[in-house]
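Note that one protein chain is taken out, while the other chains of the complex remain in position.
Right after this comes chain A.
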Amino acid sequence: MFEKSLYDLIKGLRGHKGGENEYIQSSLRECKAEIKTQDMDKKATALLKLIYLEMFGYDMSWASFHVLEVMSSAKYLQKRVGYLGAVQSFRPDTEVLMLATNLLKKDIVTSSIPNMSLPLITLPHVITPSLAMSLLPDILSRLSHSSPVVRKKTIVCLYRLALVYPEALKLAWPKIKDHLMDDQEDGSVTTAAINVVCELGWRRPHDFLPLAPRFFELLVDSGNNWMAIKIIKLFATLTPLEPRLTRKLLRPLTNIIQTTSAMSLLYECINGIIQGGILDGEDNLQERDEVATLCVGKLRGMIVMDSDPNLKYVALLALNRIVATHPTLVSMQQDVIMDCLDDADVSIRLQALELAVGMVSSDTLQPVVNRLLNQLQQASAPAAELVDTPQTSESPKVPTLWPNDYQIEVVHRILDLCSQNNYSEIVDFEWYVAVLVQLVGLLPPSESEDDWSHWKEQEAMPNLRMNTALRIGTEIRNVAVRVKGVRMEATRAAESLIFVDNRSTFFPSGSTIGDGVLGPIAWVVGEYAEYLLSPNRTLLSLIDISNASLPSTTLPLFLQAIPKVFVQVSQTSQPGDTWKSEMSLLLARVVEFLEGLAAHPDLDVQERAIEFLEVLRLAAESLTSDTQEVPFLLASVIPELFTGLELNPVATSAQSKVVLPDSLRLEEPFSHDLPGLFRNLDSPSPHESKSWETSEFYHLPELSSPNKQSRDLAPVDMQPHASYQNFTVAPVDSSTAVQRRMLERRERFKDDPFYIAPSGDSSGTSTPFHEALNTSNGEVLDIDSIPIVDLKLGDELSHVDFDRQRNRRPPVSKLVVAGDETFETSNSLADTSRPKGGDDHPTSKRSLLQVDSSSLGNLSLGNGPSPQISADEGDTEMARAMQQVEEVRLRMQRASERIQLEGTPAEGTLVKKKKKTKRHVASDRAVEDPTESAIGKKKKRKKKSQESEKPPGEN
């Protein structure tokens, strides 16, 4: 067979453009054969090719045993290929590694440095607790190796060992500490140790506090920026524990900030000061403020001076962290931050946007929002419009087309900005209403169909990513409900949006924006119909035939609004002759619209449509009378349906604060023996003979009628088919028997709460269930004793909730904003018991790529006598491990034999194209020599029986 090198493979790949997959498959087949040869050169080359193909997603997990073989090669370069194969292809479920324990031990203590490095850099990828335990002594010994290259790798390797086997850290830490404290130690080793400590630091900061002086020394004296960055990162986690540290650190850090030319170090210093909480304390205020000013100044410099987008980005990132504690300092940098809102880079814009939300005050809100609105307008406007406005020198860059998701993000941020703290920052609500109307027009048209939609599905944040359109509609509704002062404006804005002739401009055809906005808006025009400019026109828009195609979530809101607006129309126009005919006409149109929805597939829509349809038909009928006056139904009854108490906003948490009456038991089961009850119910019962005929009628459509006939006419002789017998067993029984069984059954279920006795017999007394309840409660349920909490809905405006406001001044707004209504219970229990969503378990779901270091958190380092694994424990562990190794080795051996005999698919499986390769497999099998495959099968069966003999505990 022709033997290819990796070079040939790559070259061949190029020569087979278009047919790459076939080429790869054939190469994989070759590799499969080559890797089984005894020739180590061939084996290693084949493995190298497999590793290369694995990079493109071609599975090579089947070759793990061969990886081990190559790892054990005597030649270094081959060995390296083997170790690389282990790094790239071993997965948590790869078991063969246990077989390699001895090999790894041997390689770790070898004399050649490159050889020794291989296990050290490979182990972090493949380490398991048992492997860590057996290799620990050997790895520890490498800490005192003469070469710094080995020492630094060993330190890191030990860190990864400790992640899966925390005990390792107890033994390793004293030694690592020695290296860290040693002034004579090689710089690389110290840096590696610092890097490891930095990883461990945030998990167990207390253990590293004693080392602070040494870190300090390294920070000041080393002159190594890489290490300095890490030390500062480390200090940021230590300072919260030791306030005295901040005082010591302040000077050197300021010194670095003022002198260093390395931007990364400068940035990390500032970041460290922020994250370490150095700016947060109370004492020494003046110095702190100086530092804060210095930091913010430097950050401003990073944004302004350099055109480097990276610096801009990280500076904004840092400002975002400061803004919580020093909002005034940050808002002084407003000008540059605002410029970042127009930056060409989306990442920078988003950061600036976030910052804007954090620092905005009522003075700056309007300019910021207007600026963002401008941006949105530019994004949605065609390029021609930009030519008209060349004077906007602020943004000389050519505005690129922003992705829709950025535009949506901006809309969300605008809404966040304005609605934060219950609209406390908004002075001019009329302006806000106008903004909302503008936003509707600026929404990117195809929100639902762009290619980000499948990303959103994965982003499981439905609340945050609520449909933008719906959110705008909801905002308009919120303003209308909460701010009485602009209710008229809000209603008129809603009105303008709901007009049919306006809709085409706001909602381009084919987009789904309208669906979200229209629902809440329809509610507003209905609820506050008295403010409408033209109720008549609004009503006609509401009953426009095109509305019938709206989604079933929106339609009920329309339906609810129609009668409200109709009442308004009927009341505003002058009663008289024409009035009557006008109203009849209008009613006829409304009724026509409703009739169209009376058969709507959505039940909610259907129900509402039919209800109002009937009411309005009555109204239409009442108009046909000859009297001149307004019919009572129209003048009073229908309006009464919708007037009454005004609706106020209620906090979503209010319901959970309603105190449950003590006697209400929601947790207690009705019966403790549910399964038993159901079992009894399952048995066929003659009691059902009452319903027998009906059930028979429904369930045995074909048979029942002749059956019934046969029973009725001639039960004995006329039974034409034997099969009917089965069905006629019960009817053949005499009626007395039925009666008897019925009684039996009733007796049996007398105390069964699920069984309601026929009313005829129990003569109207309470059901057994009721009785059971009564007896268990001890007394008759007293409904009056359930406390009723006064909801105080009638009160005018309830308190405004300013709790969440930070150190902000009270709202400047002249208008009163109604806060959410809720209960002011002193009962804090009600608050805490409220589920907080996912916040309670932030780490419940592990992120991809995450290395779990949590096990280190509960390990105690240092002080006590350095714990040794007791000899006994170690021995038994070792014995167990050896046993496992032996088992796995056996299994692997069998598996490899099986592969040879059975001729498993010669080609590998491309993971991302599973189906395709599977077909290949099938076809390959087909061409196999039948006799061989027969043998294979036989052997396989043998294997199976062997396998089944294995002790069950093996897995």
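Just so it is clear, a contact is a pair of C-beta atoms (placed from the backbone, for glycine too) under 8 Å apart; a residue touches a chain by one contact, two chains touch by 3 or more; residues count from 1.
Throughout what follows, contacts and distances are computed from a predicted model.
This figure omits one chain of the complex; the name its UniProt record holds, of "Uridine kinase", "AP complex subunit sigma", "Protein PBN1" or "Protein EFR3 homolog cmp44E", is "AP complex subunit sigma". Contact with the undisplayed chain is limited, among A:L135, A:V156 or A:V440, to A:V156. Of A:K175, A:R321, A:R371 or A:R891, it is A:R321 that touches the chain left out of the display. Remark: the residues of chain A touching the chain excluded from display are 6-7, 10-11, 13-14, 17, 20, 48, 52, 54-59, 61, 76-77, 80-81, 84, 87-88, 90-92, 113-114, 117, 120-121, 123-126, 149, 152-153, 156-157, 159-160, 188, 191-192, 195-196, 198-199, 202, 226, 229-230, 233, 237, 263-264, 267-268, 271, 275, 309-314, 317, 321, 344-348, 350, 400, 403, 455, 458-460, 838, 842-843, 845-854, 911-912.
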